[in-house]
Structures are given as structure tokens and as C-alpha cells.
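Every protein chain of the complex appears in place save one, which is left out.
Labels for the chains are A and B, by order of writing; each one numbers its residues from 1.
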Amino acid sequence: MRKKIYGLLSLILVVSAILAGCSGSNGGNENESVNGSSGNGGGDGEKVKLTAIITKHALTKPLGEMEWLQQVEDAAGVDIEWQEITADWGQKKGTMLASGDVPDLFVGPNVITDADFAQFQGLFQDLSELVEQAPNVQQMFSEKPETKAIATQRDGRIFGLPKYQAFWPDTVNRQYINQQWLDNLGLSTPTTWDELYDVLVAFKEQDANGNGDSSDEIPMDWPGGIGGYFNPAVLLGSMGITLASDVSGQGYFVEDGQVKNFLTDERYKEMVIFLNKLYKAGLINPEVFTHDYTKFQSVARGEGDTAKVGFTWGWVASDRFGEQLAPQYASLPPLKAPNYSGPLSWSYDYYSLNFGINHIVMSAKTKNKEAAMRFINELYSPKVGIQVLFGSIGPNIKDNGDGTYAVLPPQDAKMDPGTWKWTSTWADNGAFYISDSTQLTLGKDMQEVLTHSEPLKDALSQVNPETDVYPAMFIKYETADNNTMSLNNTNVMNLANASFAKWVTKGGVENEWDAYVNESKKAGLNQNLEIMQKYYDEYKSTN
Amino acid sequence: MVRHRLSSGEIVFRAVLIALCALIFLAVAYPLYFIVIASVSDSTMVSTGKVLLFPKGTSFFGYNEIFRDERIWTGYRNTMFYTIAGTLVNLLFTLPAAYVLSRKEFKARRFIMFAFVFTMFFNGGLIPTYLLMKDLHLTNTFWVFIIPFCVNVFYLIIARTFFESSLPPELYEAAAMDGCSHFVYFVKVALPLSKALISVVGLYYLVGHWNDFFTALIYIRDNELKPLQIILRDILLSNQVFAGGAGTGGAAGGYAQKYADQIKYGVIIVSTLPILVLYPFLQKYFEKGVMIGSVKG
């Protein structure tokens, strides 16, 4: 036994000796790399070394394998050491910024927020003084003045550059009904809430999918909660409310120059009553508030040719129902609510879909800012832009040689175009500018999105972005206001989510409404409305 | 063993014991089995409840995806190293301290214990700790896995309690009579008598290192230094990203969705198998009487 102990002790000694050895060599490496990055090459052939962080989608392949990126770095005369982050960025970011231990460049959707710029004064480079070295960025600013407005802080400085991707539709949400079920049961397409109710009842009571089981149909489904994507809140459009997804997740919208919140609006109450009526009749998936996103998606994919879900919302049919079932579904225009005769509306997301805030940011500590700016300039060239978004010319994009381009289908026939795009390149997470004049034939997936948006066109064309949409992207809050709003929103949403779920499943909204509206005020809803109104008025007066 | 004369009490006892064990076993084993079959089944069928007893729509896509990621192998190698070296250093720092704090004649022990326990509750927060690590040049080195958190106060307390309750005070007195110092007593008597303890605390530390992703998340940037868990967490979380993300730019759709769950469950198996192999080796130290027997034998 004594031997064993000595054996253990000597093992420990050996291991610690090895560890000590390792540390020596490691320290050496560190010094080397510091020396390496301090050498500045400029345009004289030797490449400038930069460091950068990108928050990319996890499916995205390593940056080293992207042809276009290599070309861009070469053209700019830089060699970038990328740190690729796919998860937990929020958690990493806090310590990284607070310790000042930052790389030269950050890339990603809102990778550093306006609130971060306000909080970490001096950490980030004001790009407004460098933009003149970047003609491509200047071109974006002049062709799309919105991009400049999005980038500019209250004091006129610019810390993060936005992206613009030109081709995306005006709304996130499309409304789907199973056309084949309607045909099977000899029903016509619903145009009002009441007709929808009747159709859903028929879906439930009869064997709509024709598989012999009359009880496996789920007439209606959504991901759960109130606000957010693919949510019944779009039904508020039936009573003229125009949602915009960047603020409607917390209920905010604009009407007649007033910032309002639908969570305490009578029309919302009416919608809740309608949803409760559906739920009581067994027309809504009983697990609507508890299923996770995976299950929500899986259920709609049915079994083979047998669909399970009758009516729902989604980005596009092939994503929502899978390639096999997608042809069964038809996209619907907004439905009419009873007792309402005004124009119908829908969620208007043109800005959040086509623009992105703070997609590339430079650290103020960057040693060679000119080189970093050269890289940014290359990135924002229109020909590079389509490659950032869809992949390299060659494998992903076809250059027709006459100034027109076409997005190629996936090399692996089993893969869908969306996955292909996200695996090949930075995609929507990147920083780029695609001008409206770009002649690019889109892939099958995007064409489908645009086709399925057609029925919503009338509702969306009556939306005036100037007066009906809260310009969330263009408004820069003071830090104190921002903090107050986020605290209040947490409180309000806690109350709203719980109440909404309770009322839909168990009813009771009529009796509890007034108390609820009062509670919302206490939770800070009115304070937030005042803050947002203040900024909105200010924005309107300067634009 | 003696097999005769089972009293009726003994029969009832055995019946209850067997029933209880069977119940516990089923309740624990079924979900574990479920993970295994879910890791090779079609995710859509899993989440719609079609997979109950046998895998359906079998494919190994999830495992392919996991092992296609070359980082996995570096991760395994790093984790092995951090776990073994880390655990040894843990024990080296913890056990002697626990022994000292178990000695009633050591006057400073109450104060030191208090100072230690205090740190279980009060700490300066992540940012000052990060700054300290940076000043000590520990960030982005493997040392950060081994040195800074090498004394876990909770395990120290467990070890101390164990020393206190299982080493009879007379033992040291007798040894001291023979001129035995604390060093010798600790190495030659206390440690050999505490194999169960060393196994438990060692196992706790070891698994702590094995499962640790937070240290790497905050302090490590270099891909070459990343442990397995952070890589698996990346793979896992990124397959959840579709929630909400699918909408905005027509993100990865059906293709990846169909297998997201396979990856989710496969990750658990990939990360747990090595630990599963280890346990039976330690288990023998928890057998009844192993300690007293070794003293006498």
C-alpha cells in the first residue's frame, strides 16, 4: 500500500513538471503573436494582421473555407484572425467589453448594441471620421439614406454599420390554411373570423385529412405566448392595427401619430375573446402554450402525405410544413373581424427584414484603422454583398457575365436552399450592402416567400410606413430610458403572457380586464408609452 | 452465506426491497433508454410521441453531424487532460487542508472555515475575477482550468466531515506517541483509511471538470484549447437556434430541422460514455467495510 501512495505522489510530481513545461512554451507563443500583430504592413505587399469576432450561425462552415472572404481580405491587404462564435455571445460579450479585452472588428447582427456603445464609452471607434476612406459605404449612405440614419447615434457619431439586403418581403408572417382539407370537405376559403370559426369546426369534427381518423386534426396552432413571430397577434390587423415585429413582441404599435400598446387595447380584448371561443371549442392545439419550437414544427410536418394542422402562420410553407406537405397549403389575405369596417392591416416588417443594425463594429484600440476600414470598404462593395449573403460566385452564385447573377440551387439535392445558404456563407448575419439595382435571380425558397406574400399585398400597401409604423431601428434611446424601458417591459410581459394564456385557455377576460389594465399601468406600461412617444415625436419633428 | 431460517420479517423486507428497486430502476432507466433510441430516430417522430419503445426512422445522421465536427477530437483530448491534471491538483490542495481543518487541536480552524465558507456565498462577480485572471496571464491558457478553482469549499467540507467522523482521535494520539508527525500520519494512515472519501471527492471533482463549460466560455478564445463540453454546447445550442430564427431570412429549414433532436440526444451519449466506463472502477471503494478491513489486513 505504501508503494501505491508513493506511486501516486510521484505521478503528481511528474504531471506538475509536465504542466510547468507546457506553460513555458505557451508563454513563448504568446509573445510571438504579439510581435506579429504589431508589425504594420499597409499597402506595400505585406499584409496587415487584424483580429475579429464573428457571431455566425452554427451551421455555417469555417470562415477559412469561404472563397469570397479570402478574396476580400486579399483585396484589402489584410489577414484576419477570426474567432467564430456560434453560441452564448451575450454572456461572453459582457465580460469581454467590461474588461476592455476586445478584438479589432466585430461582425454579426446587432453584435454590439446601441446600449453597449452608450455604456462602454471610448471602447469603440467612431467611424464617421473614417467613412470618407470607404467609397462603398458612402455609396450605401447616399443611395439608401435610411442606412445612415440607422447608423448615426444621437450625438452624430457612427459606431456600427448596418446591412441592407434589398430582396426581402414586407412581412415576416404569412397566413396558411390547408387548401386540400377545404377541398376534401367542400368548404370555401374563410374571409372573416366567423367563417374561420366554422371552417375550423369542420376540420375538427370531420376527417379533413381523409386518413380515416376524424380526431387527429389540429385545426389551429402557433408557437405559444403573445407577440413574437407567427402569432395570432396578426389577427389585430383585422381591426386595423399594424404590427411591426421589432416592437410588437411587447405589444407596441403606432396609430394616428400615437404610440400605443395593444396589450391594453379593447381590440386585443376582442381578439382574446375570439381565441377563447376557439379554444373552448377544441379548435386550438391544447399544447399551444407548452410545446417547444421543435415540437411546434414537427407536428405541422404530419405523417407522410397526411397533414395534421389546418390553419397556422409561418415564414414560408416549405419551412413550416416540409417540402412534402407544403403544396397542400394556401396563403390567405387578412381576415375581417366582426363589427369592423375599416381597412384591414397586417404586420409590416420591411425595415427589420431588409435592414440590420450594427452589423460591423471597430474597436477604438485597433492599431491600423485604415487597413480595417479598407476591409470594411471591400465588404460593402455590391458585388461582394451578394456573395456575403448567398455564397461565393462559382459554387453558390452564377455570374451570367452581363451584369446579372443567379443564386444556384444546393449542390446536395436533398438539402433545402435555406440550409445551403446558411452553411455556405455568413448569410443574413454578415455585414454588406446590396443595391436595389442589383440584378439577381433568387433561389426557389425566396421566390416562394415572395409568391406567398401576394395575398397580403393589399393590406400591406395601405400601410404608410411614415405614419403607421414605429421606427424602432432609427430611434436611439438615452441609457437611463433604455434601462427603464427594459425593466418595465420585463414586468409588463410577465403579466401579459400569463394573462393571455389564462384567458385563452380558461376564459375570464371580460371580468378581469379592468383590473388587468390597471396592473399593467403599475407594471410600467404607461411610463414606457410616454418614453416612446417622446422619442417618436422627436423623430417625427426631425424627419 | 447463511441461507437458512428466513424470518417472516426478513421475507417482507426483501419483497419491499425488490419492489422498490424495480420501481426505481424502471423510472430511471426508461428515460435513459429513451435518449438512446431518440438519438437514432427521426426527430419529427420523437417529438410527436411516436417513439416509445423502439427507434423509428432509424438513421445515424446525428452522430455523423457530431463527429463531422473535427473540433470534437481536440475537445476530447483537451478535456481528458484538464480532467486528469485538474483532479490531481484538486486533491493535492484539498485533502491536506481538509485533514488540517478536521483536527480539533488546530486553533485557527474555526476562523479559516468561516473564511472559506464565506466565499461560497460572497464573491466579487465575474468582471473583477476576469480582470484578475487577465492580470495573472491565465486567460486563454489551460492553467485557468487547473489552478484558480482548485479548492472547492463544498468538497473540502465533505472531506473534513469525513476525516472527523471516520478517523478515531485515539489513532493519532497513539501514532504521535510513536513519534509520528502530522505529515507521516496523513500520508500513511489518514489517506489509506479514506479511500472511499478520495474516490468520492475525486469523482466529484473529476465530473466537475468533465462537465465544465463555463470556464472555457468566459476565459478561453483559442479553438485549440476548447474542451469537449463547449464544443458540444455549441453544436447543441446552434441546433436550437431555429426557434424564432427560422423566420427572418428563411434560415435553415426542413433539412436540419428533421435531425435537430438526433443531435441533441446524441450529444449526451457522446459526452457521457467515457464517464460511464469509469464508475465501476471506483465503485469497489464504496463497498461495506473496505476501510476497516484494509487497516486490519
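Simple rule for what comes next: contacts are C-beta pairs under 8 Å (C-beta built on N, C-alpha and C of every residue); 3 or more make two chains touch, one makes a residue touch a chain.
Throughout what follows, contacts and distances are computed from a predicted model.
Colleague: Missing chain's UniProt protein name, "ABC transporter permease subunit", "Extradiol ring-cleavage dioxygenase", "Heme exporter protein C" or "C-type cytochrome"?
Modeller: Per the UniProt record, the undisplayed chain of the complex is "ABC transporter permease subunit".
Colleague: Going by the contact rule already stated, which one of A:75, A:98, A:450 or A:517 would touch the omitted chain in the full complex?
Modeller: Missing-chain contact among the listed residues: A:98.
Colleague: Could you tell which one of B:59, B:74 or B:272 touches the chain left off the display?
Modeller: The missing chain is touched by B:272.
Colleague: For chain B, which residues reach the chain that was dropped from this view?
Modeller: Considering the whole complex, chain B reaches the absent chain at 1, 7, 9-10, 13, 17, 20-21, 24-25, 27-32, 34-35, 38, 46-50, 52, 92-94, 96-97, 99-101, 103, 105-107, 110-125, 127-129, 131-132, 147-151, 153-154, 156-158, 161-162, 164-166, 181-183, 186, 196-197, 199-200, 203-204, 207, 211, 233, 236-237, 240, 261, 264-265, 267-268, 271-272, 275-276, 279-280, 283, 285-293.
Colleague: Against the chain that's been left off, what residues of chain A make contact? List them.
Modeller: Where chain A meets the chain not shown: residues 90, 94, 97-98, 113, 115-116, 119-123, 224-226, 286-287, 289-292, 294-295, 479, 482-483, 485-487, 489-491, 494, 497-498, 500-502, 505, 522-524.
One rule holds for everything that comes next: only the chains that are shown with their structure count from here on.
Colleague: Which residues, counting only chain B, touch chain A once they are in their complex?
Modeller: Touch residues, chain B against chain A: 43-44, 46-48, 84-85, 88-89, 92, 126-127, 130-131, 134, 137, 139, 141-143, 146, 187-188, 191-192, 217-218, 221, 233-235, 237-257, 260-261, 294.
Colleague: Give the list of chain A residues in touch with chain B in this complex.
Modeller: These residues of chain A touch chain B: 1-2, 5, 9, 11-12, 15-16, 19, 22-23, 26-27, 30, 57-59, 83, 86-88, 91-92, 94-95, 98-99, 101, 168, 172-173, 228-230, 292-295, 297-299, 301, 314-316, 318-319, 322-323, 352-353, 414-419, 421-423, 427-428, 445-446, 449.
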